[in-house]
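Note sheet for the following structure.
Selected chains only, in their assembly positions.
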Amino acid sequence: MTAVVPETATPLVRLTDAGKNYGNIIALRGVTLEVSGGEVTCVLGDNGAGKSTLIKIIAGLHEHTSGSYEVEGEAVHFSSPREALDHGIATVYQDLAVVPLMPVWRNFFLGNEVRKGLRMDIGFMRETTKKELLDMGIDLRDVDQPIGTLSGGERQCVAISRAVYFGAKVLILDEPTAALGVKQSGVVLRYILQARERGLGVIFITHNPHHAYPVGDRFLLLKRGQSIGYYRKSEISRDELTALMAGGAELEELSHELESAGGASADAAKILGEEVHDLGIDRVSTKEAP
Amino acid sequence: MSSTLETRPGPPPPAASDERVARQSPLSRLLARPEVGALVGAILIYIVFFIVAPPFRQPESLSSVLYVSSTFGIMAVAVALLMIGGEFDLSAGVAVTSSALFASMFAYQFTLNLWVGVAAALVFALLVGFINGYLVVKTGIPSFLVTLGTFFMLRGLNLALTKAVTGNVATNDVSNMDGFDSAQKVFASSFTIGNVSIRITLLWWILFVAIGTWLLLRTRLGNWIFAVGGSAPSSRAVGVPVNKVKIGLFMGVGFLAWFMGMHNLFAFNTVQSGGGLGNEFIYIVAAVVGGCLLTGGYGSVIGAAIGAFIFGMTNLGIVYAGWDPDWFYFFLGALLLGAILLNSFVRKRAEAMR
Amino acid sequence: SSSGGKEAEENAEGLSGGKAGTPTMTVAMVTHAAPGDTFWDIIKKGAQSAASKDNVDLKYSADPSSANQATLIQSAIDSKVDGIAVTLPDPPALVPVVKKAIAAGIPVIAFNAGITSFEDSGALAYFGSDESVAGETAGARAAQDGAKHVLCVVQEQGQVQLEARCDGVQKGFGGGQYDKIYVNGRDMPSVQTTIATKLQQDKTIDMIVTLGAPFALASIQAVKDTGSQAKVATFDFNPQIPEQIKSGALQWAIDQQPFLQGYSAVDGLWLYKNNGNVLGGGKATLTGPYLVDKNNVDFVAKFAAAGNR
């Protein structure tokens, strides 16, 4: 199912040895990444590993402080997200980048307003917003509601459908499914596959290996700001991936430790055991993804 | 208490009428608009003065009130847009005077047609706006501070340059110069409807409010103004050219400051170099009374116009009513506070009702 | 309650000798005063005195900005008053609206400011002093007192009349050394410190002329603080001034008799309406400068104590 592009084609996005400091805080260093068209790259890692920092560099929100960044073979130093957008790179940020006081439809089209002459085509924008959200399974009461009054998941859906609607070459999704219901998550996975099919490069960040493995073609694992592995799908199984994501060894240790205590700890150990089991760490069978 | 597994029938699929939305009367929907609270306040104050001040009832008085309101209200248009865009301009009041001084002295000293001075002043005013905006976006210093600096500097320049150029604290009378009559027609004439003389600034005010409202609600730029005021980082993240929008808004203030400067020049023929001080404050008050948030991202131009009207009406109404002038500011404060409280009360009602 | 009592007391204080039997007339007085200023308060008291004597309904309003003052005059025209008493600090801005009033059949009397242009405007009369003349008088007196270096203290920057006074001081003072500073008249601690600062900066200053009574008191304090030898003199009056003159802390005060200005303006309108009289016959009537020093302070003191000088 993975439509692997020949190595020789110029990747849409290539980061080489990129790093980023916030003042004296080193959030990221020496990370290398390639995204080609028709390919989904999953960025995985613990909390605070530097995933969002990485995609903010690609999205033009932050400038990298070391290394290089190329888009379609050409070295770039984006000083604003506008430039990234002009290169066809659309992003869903983890902290969403919505303007709470503005109506939903204005947020949806913000920066990409559709115009008829000088005026905005408000009717079209409102309908499109309503429709795109309905496609994600979000039935809004009123697209004129300030977006700040939507539920967390609803807001997330607005940000996702916006990026999908405007994404031209590269689509970046930072934990898009975090706040989503089961159905909406399914729709997002479908969107990712559709984007890949259309030849877009997709960067997908998630903590859920069940989401990452089926759709991903390559996997970048980060830990404490550094890369701890960069794999093609063919080089890694789902269970190995989940084990890496979870820091499996530590988890199992915790589980054993708890089991030796009694009461609630024992209960917790059971749960953890199941968790570990779910993650496929203790499974031998390497169930391949579809 | 605990039900069995068979699920209760789910709610019907979304239809024209959504079961998750309560019915809302058109009145309450109206009352929820940002400017309506201010409007209710304005009407109430109007009624108060209509009752207590017989001279206030004459059409001429309304014309005076509207004139005064327009002199605040025209600037309030630009100031409201700037505030919706999340910034302040404390130099707005003196910039009006600076523009007028500039036009007058420029034309006078070089003995040019006044229109040349008018044009030069426009360039100057836009430049002041640009510098304000540029400093704000490039340094990230709050606009309150930056424009405070330019406020002091312009204030000093107004006096010092006027004294250096003319030797006085006011400019020379320009009413005999070329171009005065035509410029006065544009900026400071009046016309009569029935028996009532109406100032042209009223028409300009209506025009600017209309343009401002249209810009804000119907154009892409308006969308951007709301966005940069509501959350500049988020706007930047989705590609809004935040810096350009903000600089543009400061230049908009410069433009209307120029306009008001020209009005002052051609209405009064000379310009006092100390004028305009403190007016920046009135513009902000008009905008805020009219529903603009100080923190940006919310407000309306029509609201600011109503705010200016409330302020102008209260100012003159107290005089028409012949109330003890010692108590002037007390009444002014009480009426303003009353209008604001009423405004917030109406909005809360509206929200509870809908 | 007590405020009512005070109000009654205030009315009794007025200098009304009786009450005219003429029908009530309405007079609007529009000035460029900033609220809370001692000087303007005395003008208002004069106007009120005349009003209560002449059975006049006085409508007082004020705004320092000439544009707003013009609007206030316009609103007096709208209210169809029987007469307008007005100050003309910024003639080009105010003369047109005064002409409008006259065209509407409302008699206008100018006072306090506008000595050079009240005739153009068509106003009946002018009661006031000439700021330049007053300034020159002060300057000349300072020279006469033997001052070598005069400091003129302006409490409001860019105010035409205040500037005219200072310019007059400089002119009257002749060739002596002259300096000017601006202070923030709304903030006494900063007024006092700024003056003290100027005294420290230039120790040759030996005479301070302030343009308002409260600032004279602050100057006296500043002189004390800095141990300077400078003498202090002032324009205008307030209840504390006579004592300072008596004690020698203050040299003299130039009074332009604001009470008289307010009184005459209102009374002039009443006379014009009821008997067709115009005091001064269309020429300016000067109310000052009236110089108060050690010699005549005792006479003025008791009126000043009542707040009417």
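Letters A, B and C mark the chains in the order given here, with residues in each chain numbered from 1 onward.
One rule holds in what follows: contacts are C-beta pairs under 8 Å (C-beta built on N, C-alpha and C of every residue); 3 or more make two chains touch, one makes a residue touch a chain.
None of these values were measured; they are calculated from a predicted model.
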Seminar exercise, completed: The overall complex formula in this file, labelled as shown, is A x2, B x2, C x1
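Criterion: only the chains that are shown with their structure count from here on.
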Problem set entry | Graph distance between subunit A and subunit C, where chains that touch are linked | 2
Seminar exercise, completed: Top of the farthest list for subunit A, CA-centroid basis, is C
Seminar exercise, completed: The chain whose mean C-alpha position lies nearest the overall protein Cα centroid is chain B
Seminar exercise, completed: Expressed in whole Å, how far the mean CA point of subunit B lies from that of subunit C is 35
Exercise. Can you list the subunit A residues in contact with two or more other chains?
Worked result: none
For this session: Note the residues in subunit B that touch 2 or more other chains, in rising order.
Result: none
For this session: Quick one: which bits of subunit B touch subunit C in the complex? Just the residue numbers, please.
Result: 55, 58, 60-61, 63-64, 67-68, 71, 158-159, 168-170, 173, 175, 264, 267-270, 272-275, 316, 319-320, 322, 325-326, 328-329
Exercise. Which residues, counting only subunit C, touch subunit B once they are in their complex?
Worked result: 35, 57, 59-62, 65-68, 70-72, 74-75, 77-80, 90, 92-93, 156-160, 163
Exercise. What residues on subunit A touch subunit B, complex-wise?
Worked result: 59, 61, 80-82, 85-86, 91, 93, 96-102, 106, 109-113, 115, 118-120, 122, 139, 141-142, 162
